[in-house]
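Quick one: this structure, given as structure tokens, is what I'll be asking you about.
Not every chain of the complex is shown here; the ones you see sit where they belong.
Chain IDs A and B follow the sequence of writing; residue 1 opens each chain.
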Amino acid sequence: MKASELAVQLGGVLEGTDVELFACGGLEEARAGDLSFCKDPKHVKLVAETKASCVLLPPDWTLGAPCAIIRVEDPNHACMKAAALFAPPAPVRAPGVHPTAIVDPSVKLGVNVHIGPYTIVEKNAVVGDGAVIEAQVFIGEYCEVGAGSHIYPQVTLREGTKLGKGVILHCGVRLGGDGYGYNTTFENGLPKIEKIPQLGIVELGDGVEIGSNTTIDRARIGRTYIGPMTKIDNLVQIGHNVKVAGYSGIIAQAGVAGSTQIGSGCLIWAQAGISGHIKIADGVQVGPQAGVPQSLDGSIKYVIGTPATSMKDMAAVALAPKLIQKTRAELKALKAEVAELKKV
Amino acid sequence: MKASELAVQLGGVLEGTDVELFACGGLEEARAGDLSFCKDPKHVKLVAETKASCVLLPPDWTLGAPCAIIRVEDPNHACMKAAALFAPPAPVRAPGVHPTAIVDPSVKLGVNVHIGPYTIVEKNAVVGDGAVIEAQVFIGEYCEVGAGSHIYPQVTLREGTKLGKGVILHCGVRLGGDGYGYNTTFENGLPKIEKIPQLGIVELGDGVEIGSNTTIDRARIGRTYIGPMTKIDNLVQIGHNVKVAGYSGIIAQAGVAGSTQIGSGCLIWAQAGISGHIKIADGVQVGPQAGVPQSLDGSIKYVIGTPATSMKDMAAVALAPKLIQKTRAELKALKAEVAELKKV
């Protein structure tokens, strides 16, 4: 898009060459063909050094720029608007079942449902109104997909999985795999490992979103449950019979072991690990890479470290070496004093 | 299912309203329509507060319940039996090749094999008797799938992968991807990065089970080997040329770097990381989130922390701050004493 055309769309004024623009980018990462933005004169150095071809600046900016300028009232907001114009158009997933999709005759399809190519929906599944199930998805028997849900390509839902309304599942999400459970006994000194049947399901509440390649195991019995509006990032592991009350966030690569209960409004940061069979109280935050071996009753609102503890306790461990050095220096001085006293 | 019907199936006696029941759940997580269970009077409070519509209780329970009751000899066992009745029926994967499956004519198929829709089996692969290969699976050239194995949807086996008998692979498992290996040299100060050919395979022993989205890389030469009955959870990473002797467990999100050897009967807990080119002795357990930089000879049976050490050593690190405070208090007192002495 020409800078002049963009200026019109953003209600701004172009100064300088009418360059062709392809994308948005921060001042530092932008390159030729990019639009960038700045509203605060304190970033003047970044503006001066940017490789962007055009930069959005406020009307009163007097510090120049090494490229074309579009002056707008609110550069940040204008850049978001421009980003939407540059963005690859969102694919249209019109209602209809692709001829290569294999949908069992027993499936109950709502109105305005989209089912993409090479997708499989097995018998007795139910798909709500307006749901979009993209290409190459596998929906097992007796699954339920709530109205307005969006399932991206190559997701698998094992039999009996239930999704609420407006659920979003990104590529490669795996719901309803068998939980990890075995009984080991010994016969004549040799181990005998038997699989424990995993008879439950996975159920997601309304508005849940799950990131790419995240895995949530089916319950041993009953359900593994993710409450409404909980947002789970990529590559997260949720064990069997976990229950998340809702309105919580679980960031990338975190893991929650079997039968643990997470409260409402919790935030589990990236790569954190939570043991099985414990409870995390409402509103608790578990810091990145923290390891939580025991229930958290909410008396500490933010835990960190392994085993997880308060920020203060973590800091004390980190400070230990310095404090020991200080202690040893004082001890050495005192020894000298005592030696002097003994001479007397 | 009606509670009255369930009572008959479980050989129990119904007391109260004949409610409709849909699923099983623990006392705390159960909701309307659920069956729950309790055998120990010490959980009376949980029974009193349960939202279940019916609860399995022993014949001698005199503490009541806020819902229908089915009295049975062993409530735990009865609940497992009920769970099987509530469970979505296990899908039947009858012998036969789906017309949309693409199976090369050179493939050797055993008897009673199931091959699902949109699955691809490339040339010279071998599939053993009774194997089930579900929908949208990719089986590369020269792969071998042992008799009675079960491969869930959207698994990929790169060329030459070998599975023993009774292997279970959950959705999204990736076997035989190239290992991470590059040679970096410098020419005129510029790095030149060359890929090292990954010429080996992945081989899994009998009875191995692999969780969703787990990845196991092919060997650089020879084989990456997972011994019999080893059970691997979701999102685990196994590097090239790793060897696991067998009868071991590797829990979710753990990682084992290249060429490491893990003994028999080991247990690698969730999110643990094991360095490359080391050996873990038979029966050693590596705790959750532990990081193991060096071989473990079995003299410590359970290691924890990064770098991994004994529970005792880990506790010492955690206790350091308190011990320093104690030491400093004692030192202060002694200083005062010395100061007094000097006055004399």
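We take it that contacts are C-beta pairs under 8 Å (C-beta built on N, C-alpha and C of every residue); 3 or more make two chains touch, one makes a residue touch a chain.
On a predicted model such as this, the values are computed, not experimentally measured, just so you know.
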- [ ] May I ask how many copies the whole complex comprises, since the file places only 2 of them?
- [x] 3
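Please note the rule applied: only the chains that are shown with their structure count from here on.
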Open item on the list: Averaging over Cα atoms per chain, report the distance between subunit A and subunit B in Å.
Closed with: 22
Task: Touching residues (chain side subunit B, partner subunit A) in the complex - done: 23-26, 28-30, 34, 79-80, 83-84, 86-91, 100, 117-118, 134-136, 152-154, 168, 170-172, 207, 209, 211-213, 229, 231, 233-235, 247, 249, 251-253, 265, 270-271, 288-289, 305, 317-318, 320-321, 324, 327-328, 331, 334-335, 338, 341-342
Open item on the list: Looking at the complex, which residues from subunit A come into contact with subunit B?
Closed with: 102, 118, 120, 122, 136, 138, 140-142, 154, 156, 158-160, 172, 174, 177-178, 180, 182, 191, 193, 195, 197, 199-201, 213, 215, 217, 220-223, 225, 235, 237, 239, 241, 243, 253, 255, 257, 261, 271, 273, 275, 289, 291, 293, 306-307, 313, 316-317, 319-320, 323-324, 327, 330-331, 334, 337-338, 341
